[in-house]
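Not every chain is included here, but those present sit where they belong.
When the chains are written out, they are named A, B and C in that same order, and each has its own residue count from 1.
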Amino acid sequence: MDRSVFLEDLDAFTYRQALASRDAVVLIPVGSLEQHGPHLPLGTDTILSTEFAAAVAQRLGAFVAQPISYGYKSQQKSGGGNHLSGTTSLDGASLIAMARNLVKSFLSQGVRHVVFINGHFENYQFLYEGIDLALEDMRIGPGAEESVLLLSYWDFVTQETLAQVYPDGFPGWEIEHGGVLETSLMLHLDPPRVAMDRLVDGPAAILPRFDRLPVMPERTPATGCLSSAAGSSASKGALLHGQVVDDLVADLAAELACERAGVPA
Amino acid sequence: MDRSVFLEDLDAFTYRQALASRDAVVLIPVGSLEQHGPHLPLGTDTILSTEFAAAVAQRLGAFVAQPISYGYKSQQKSGGGNHLSGTTSLDGASLIAMARNLVKSFLSQGVRHVVFINGHFENYQFLYEGIDLALEDMRIGPGAEESVLLLSYWDFVTQETLAQVYPDGFPGWEIEHGGVLETSLMLHLDPPRVAMDRLVDGPAAILPRFDRLPVMPERTPATGCLSSAAGSSASKGALLHGQVVDDLVADLAAELACERAGVPA
Amino acid sequence: MDRSVFLEDLDAFTYRQALASRDAVVLIPVGSLEQHGPHLPLGTDTILSTEFAAAVAQRLGAFVAQPISYGYKSQQKSGGGNHLSGTTSLDGASLIAMARNLVKSFLSQGVRHVVFINGHFENYQFLYEGIDLALEDMRIGPGAEESVLLLSYWDFVTQETLAQVYPDGFPGWEIEHGGVLETSLMLHLDPPRVAMDRLVDGPAAILPRFDRLPVMPERTPATGCLSSAAGSSASKGALLHGQVVDDLVADLAAELACERAGVPA
């Protein structure tokens, strides 16, 4: 991976030149430190959102900021629950504050567009609120030149891709935790951090139509995964990654009117 | 409607007797004050969540608390956007605080189970956070006798019901704002507050796969509805209401081990 | 009651027409869910503030927003104390946030004047703070066209009315909790929700000149009322209601320079 898109690696003067020469776009990956079963690392959500951000940034000429590496509390119906060891989470106010501060800080520097690339289901609304409060603080409303986008990468998976990745039918996004999608992507993007020999097959979790707190721990499968990762493969990961990156690049380029770099004719 | 389930109507002594005699369940409807197009009232979400709560409460012997009548900011992809006049919203911290205070206050009084019945898409995660913080404050964890449930009523609509209500295919929950589901329910439950002659037909909104802030107002249809309410009917509303109430009663009774009142053999 | 003053009942387009055609005034009732003795319902404060708001709105051509149905913690010297079951309260920060959000949301929509009609003694300062912070957020200072008013309805009871309602002398506002004023108003406005046969007579509570926390529960009379409601009547309620509404209408019309609707010549 060409690291030059990462703000962490740039010196301030190089960065300022870029700010001065074009409408700068900063992508902020958001993940979690969360159990993902016996076969995936705790950092899966952060790793994947960072990978998507890096791939998109390279084609858009955007920057990638340091990820938000801790996410909102894992919920039992989408991540197994926050009671599981290894899952290390922030409360809502912290995540709101983080997003609010970063938006304000980047836009104040002259960044034109900030894009949050989310990889942890539970984060979404808190990021949204942080963005909205930042714009209120800065009095940025409709018609402004600046914008902030928020998306979860799985919202860009098409039906066609889903049909190929889940030939027996897609179980639903909420229980895609440690399942075929995340595992395939990791096999494609970061195979040393996947332990396929530790994968445990089994039926998908059946969870109630409500959230209950405190959780009843026995409702989460022993693996911590909500659906089986059996059937995952690096080639499915490549398919998912390629299609999602293509769509992200297309949508962001259109929305932000930024030039695409490195896109073959 | 038999108003006796509403806490607002009870005196403190009658309420205390009930608390002493059984495992008390309090249902809290949560809605919004939000534009719902030209044919539905601003209070639609609160009206519907209160109706569901009342119907469930009567069959479970539960109480209904005063609704949370203002919701989280309307988002463009699920409610048209918070920039639209008539939409009067709370920020995330306020909604979190509201849920947190109510949970603590009811559980401290001896209520055993609190159930939030949500009717406004954007509220969910903030209610969840409020509940979680309240239980942390009270040191209530797994194994406790108390519990708090959170649900959106549409999560209890079955595939069978959807197929009947949307014979041409279901457009998705996020754009069910001022559409067939809400309109049919209002026609069944509160027809004087629906103005079918003002209903405007048209295609469903096509919104991007990301959220953008500040919003581009032109992306919201002029009606403020995200999908057409054409095809709504009181009979569809009756079907939806009946099925959802039945399922809510069944699930809550099982979960809370509370006796069902008034259920015919 | 003509419900057309309630925002809950209006559709967004009708509401927007009104905003465009005149200086719109929105009244926000504020109450509580609080024990009011054995003869009055828990919702008494919300019911009464809503009734006053509705009556005033009809004569001023104003709107009535959804009430703030939960109030600040009941204090022993003015409401018996927050330890009493049935009393379900918000902390100060929540109530401040609620008022702040609503003021900002209504003024941003183009509402010119917001008026809080308070019916729960303990709320006042927190509402004041919420209003002040909202105006600071919006940079609205002296000389602005917008204004926000805050009042408790009992501050509009005249000495003449008091003399008629309390022929033996007025015991003071702080201990008017579940007493003659609230009971008479409820008998006039909402008799089905009053149980006069459950009323318990007795001397007024004698409370210290300081607040003590934690409370000594034995200082609150067993009824939860701080003064006796004996002597209440619907006719006293009619007198109170009529005089207060007249004075509210007169003062608000003068202050807000809004036209009075439906006032006989």
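Criterion: a contact is a pair of C-beta atoms (placed from the backbone, for glycine too) under 8 Å apart; a residue touches a chain by one contact, two chains touch by 3 or more.
A quick note: this is a predicted structure, and the numbers were derived from the prediction, not measured.
Novice: Copy number for the full complex, please, knowing 3 are shown in place.
Specialist: Full complex, one repeated sequence, 6 copies overall.
Throughout what follows, only the chains that are shown with their structure count from here on.
Novice: Find out how few touching-chain steps suffice to connect chain A with chain C.
Specialist: The distance in steps between these two chains is 2.
Novice: Would you mind working out whether chain A and chain B touch using mostly the same residue numbers, over half shared, or mostly different ones?
Specialist: Over half shared, hence same.
Novice: I'd like to verify one number: the distance from the centre of chain A to the centre of chain C, where each centre is the average of its C-alpha atoms, in whole angstrom.
Specialist: 48
Novice: Roughly how far is chain A from chain B, centre to centre by C-alpha average, rounded to an integer in Å?
Specialist: 29
Novice: Of all residues in chain A, which are in touch with two or more distinct other chains?
Specialist: There are none in chain A.
Novice: If you look only at chain A, which of its residues touch chain B in the complex?
Specialist: 72-73, 75, 82-83, 91-93, 96, 115, 122, 124-126, 128-129, 131-133, 135, 140-144, 147-151, 155-156, 208-217, 247, 251, 255
Novice: Which residues, counting only chain C, touch chain B once they are in their complex?
Specialist: Listed in rising order, the residues are 6-13, 15-16, 19, 33, 35-43, 46-47, 65-67, 69-70, 84-91, 93-94, 97-98, 101-102, 105-106, 109-110, 193, 195, 198, 224.
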